[in-house]
Each structure stands twice: as structure tokens, then as C-alpha cells.
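Notes follow the structure.
Just one protein chain is left out here, and the rest sit where they should.
Which chain is which? They are A and B, in the order written, and residues in each are numbered from 1.
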Amino acid sequence: MPTARTWREYPQRYRYEAGVCKGCGKWHFPPRRVCDACKGETFETKAMRRTGKILTYTVIRVPPAPFKDQAPYAVAVVEMDDGPRLTAMVADTGTFELKLGQKVRLEFRRISEDGDRGPINYGYKAVPV
Amino acid sequence: MKVGIVGWGASLPRHRIKVEEIAKVWGADAPSYKKGLGLREKSVPAPDQDVITLSVEAARNALARASQVSAAELGCIYIGSESHPYAVKPSGCTVGEAIGAFPACHVADMEFACKAGSEGMFVAHGLVKAGLVKYGLAIGADTSQGAPGDALEYSAAAGAAAYIMGSEGVVATIDDTFSFTTDTPDFWRREYQHYPQHAGRFTGEPAYFRTVTGASTALLEKAGMKPKDFAYAVFHQPNGKFPMRVGKMLGFTKEQMEIGWLAPRLGNTYSGASPLGLTAILDVAKPGDKIFMCSYGSGAGSDAFVYTVTDKITALQQKGVPTTADQLDKNQIYLQYGEYAKFRRKILKAE
Partner (left out) sequence: MRDVAIIGAKVTACGELWNRSLRDLFVEAALGAIKDAGVDHIDSMYVGCMSGGLFVGQEHIGALMADYLGQCPVPAMRVESACASGGMALRAGWLHVASGLNDVVLVGGVEKMTDVGGDEATYALATAADQEWEGFNGVTFPGLYAMMAVAHMDRYKTTSKQLASVAAKNHDNGSKNPNAQFPMKVSVEDVLSSVLVADPLHILDCSPITDGAAALILVPADMAKKLSKRPGIKILASTAATDTLALHSRKDLCALEAVAKAAAGAYQQANKKPSDVQVCEVHDCFTIAEIMATEALGFFEKGKGGPAAESGATAIGGKIPVNTSGGLKSKGHPVGASGVSQAVEIVEQLRGEAGARQVKGAKLGMTQNMGGTGASAVVHILEAM
């Protein structure tokens, strides 16, 4: 993955910065240029709290190539306490005994890397609390 | 101006491997390793954890305790490690970006075998004291590897400890320091080598013990203090035995050292070792307690510190931030050697 593409998303991947619509107050993660609720175009940047809950999940047993070393791993749709939803790998799941509604916290983890020589991509993973 | 620690945080992986599990692979006698090294198990980083990720989580815990500090006020970030994920590209850049400290910040990665963490604490403390920065962040973190089958494989562990230094809201003042350094070739890793080499029993008496006692004796003398003046003491812990032995040689008791003595159930977290012992102590220390700390880095050197806990610590202990003991003793996931070998990339795979 080209480094610039990941780099421009550090505010979201590292710090969970969302765009809060000044018109209707809806939180967007990642931020967008147009609010899908009220069509507003002005936003305030706010960092989401790191906590949320699992809405649905799966265990990936046949991973894409960059994730081979981590398989099998769980992935979940998480609803953050501030409202936005995101997709995240679930770290430290051990035996994958997850359940819907499980409270999680986003932690800073390695997501993937471009072989032994390329850049390491960092971002958020959900960790059960 | 009293300068010292204004926030502390630890980050430990959940995964562990027991000495028995490693010993059975190599046909080694587990009971004698446990006795010889004074440890039962060690932490293992998950494949998605490294010095950067552990440092970020430790720093976040430190900032959560020192809630009056905004990350943007950190004037410097120093990360000490011998397992930085990149040979060239500072870990501190990613950590600072993740916690929101940039861009007005001085950043450097440090390396001095197991002493790199305390080096950052020493330098950050100095910069605050000199008035060059308002707050400074120092982290000791490692995900070190011992060569398969080597004695180091039983102890090389992972963890990070983060300290915010400052002069406002100090929870433990740094009253005095002493650094002791010589050229002592007890342990090294050459460029491009995956595993370190060590000089066997030479790592003991002429290296660890001479350096730690040298620094500690000098600091006690400089500060005009005696071991009995301290509520707690913590020493670098390459295994479970050395810190207890060196502490007793210096006149400290088991009771003073027990809280910060993590190696038996954590292993050697290298740059994180004595700093993590200190986070465990700060989690429980009372106002007025004096703490003695002495790190050790092969090569070789020690940084020694005298801290006095202030009455501001109680509020920070009650913030619900994960303690060192919580992370050490709860929710562990035990690995078999095969999983451990996969986690630590010891398996040769097709390109």
C-alpha cells in the first residue's frame, strides 16, 4: 500500500478523529465532505472516545495475503459510544468467544505490513473489555 | 522547582509462555531453568504488537492519569528500546502522532540495551528541569527476542512503561540521579543480526553486579541516604534472581523490592524492565514514600534515581487506568511453543 495513502488517514487510524456536522450534530467516521443526514458541508473535528460495542462479527479463516500471519482472526462491526460505526479486527480474542453487544476498546496495533521491507501499517483494533 | 513524574502508564501483552513449554522443545530441564533464572513464565507480544504499539498504549495510560496534561504540551518524546520496529524511522514519530503530541516536539529513539528506557527518563527530567520543555514523555519498551534454545529465550519478554515528566502536578519528585557507565562487553547485537549474543557468566559479576552496585552506591552516598530510608526499591531484572541478589548486596530487603519485582511472572522486558517495576510501585505507593530505582544496560551502564511520592498520587491511583498488576495477572492467554514460534516469526516461510 503506498505510504501516502495510509499517511493521510493517520488522524482517523491513530487518533479516531471524526467529523461532527455543524448542521445536525451527526458524527461521521471517517469525516466526509457532505453530511449524509442533513447535506451540511461544515464540520468540526472531534476525537471519538475509544469505547464501543460489537454489533456483529466473524472469524476470518481465509485471509487476504497481507493478513496471512494473523489468521485466524476476528473482525467486527463496532458501534462507537459516540455514534459512528466502523469495521475493525478484534485483537487478543484467544478462543474467539465473542458475543454481540460485547464492549470493546480501540487499541493501537499493527494492522498489516508490506513484506519484510515495506512500511508497517498501524491503526485501530478492537479489544474486548 | 520540584521536577518529577506527573503521570505513569504501563502496557503489557496478554500472551504468556511458561518455562516448561520452552524447555520441553529443547530437551532442557525446566525445574533447573526456573530455579536458575528465578522465573516461571514470560510475556509474548501478539503478532500485531511491537514497541510502537505498546508504547502508544503505555503513553495513553500515562496521559489518562495525568489528565491535566494535554498531549500537545509534551515538548519531547524519547523511546528507549533495542527492538524498534524500524532500523531507520523513529518509533517516537508514530507514537507522538498517535497520541496527538505533534508537531512542536523534540523526538529521539534511544538505544542502550536494557537501559534505554531510563535514559529517556533521565533526559526528559533534565529538559524539564532546565526549563526547555513544560512536559516530557519518556518510554521504555521492548519486544526482545532470545535465540531459540538460548537461555535468553526463557526470559526475553515484552512490555512498555511510559512516564510524563513535569514540574506541575508532580506525583513523585526526582530528588537525585546518578549515571554509571563503562565499556563492558557482556551482551551485544551486531547490525542486521536477528538475535543478540551474550558473554555467558561474564554478564553477571563484572557487568550487571559491578555496574548496578556502582551506580546505586554512588547515588546513595550522593543523596546521603541509606537503604532503610526507602519504602520501595526496583532494579533492572534480566531474570528473577539478579535484582533480588543485587538489592540484598546493597542492603535492601525483599519487602522493599517485592512490588517492583515483576520478572518471575513477566520475564525480562529489557528497556521496560525497571521502568515497569516503578509503574507497579507507583500504582500502590503512599504520599511520602521514597523509591530507589536503578536500571542496567549491557555495554554497560546504570541510571539510578531517588523519588519521593507526593500527596497528589492518590487521585491518580483512583482514576481506573489499568494498573501494572492488573495487566500482569489478569486475562493471560497461554501459548504453546508452536504458536509462540509463529507469533515471534521463528518459522521460515515461503517468500
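General observations
Here is the rule we use: contacts are C-beta pairs under 8 Å (C-beta built on N, C-alpha and C of every residue); 3 or more make two chains touch, one makes a residue touch a chain.
Since the structure is predicted, the reported quantities are computational estimates derived from the model, not experimental observations.
Note that the undisplayed chain, when the full complex is considered, contacts A. When the whole complex is considered, the residue among A:M48, A:L86 or A:V127 that touches the unshown chain is A:L86. The omitted chain makes contact with chain A at the following residues, 1, 5-6, 9, 13, 30, 36, 55-65, 67, 70, 73, 75-78, 85-89, 96, 100, 111-112, 121, 123-125.
Note that in this section only the chains that are shown with their structure count from here on.
On the chain A side of its complex with chain B, the touching residues are 10, 14-15, 47, 69-70, 89, 91-92, 94, 107-111, 120, 122, 125. Within the complex formed with chain A, the chain B residues making contact are 14-15, 46-50, 52-53, 56-57, 60, 85-86, 94, 97-100, 333, 342, 345.
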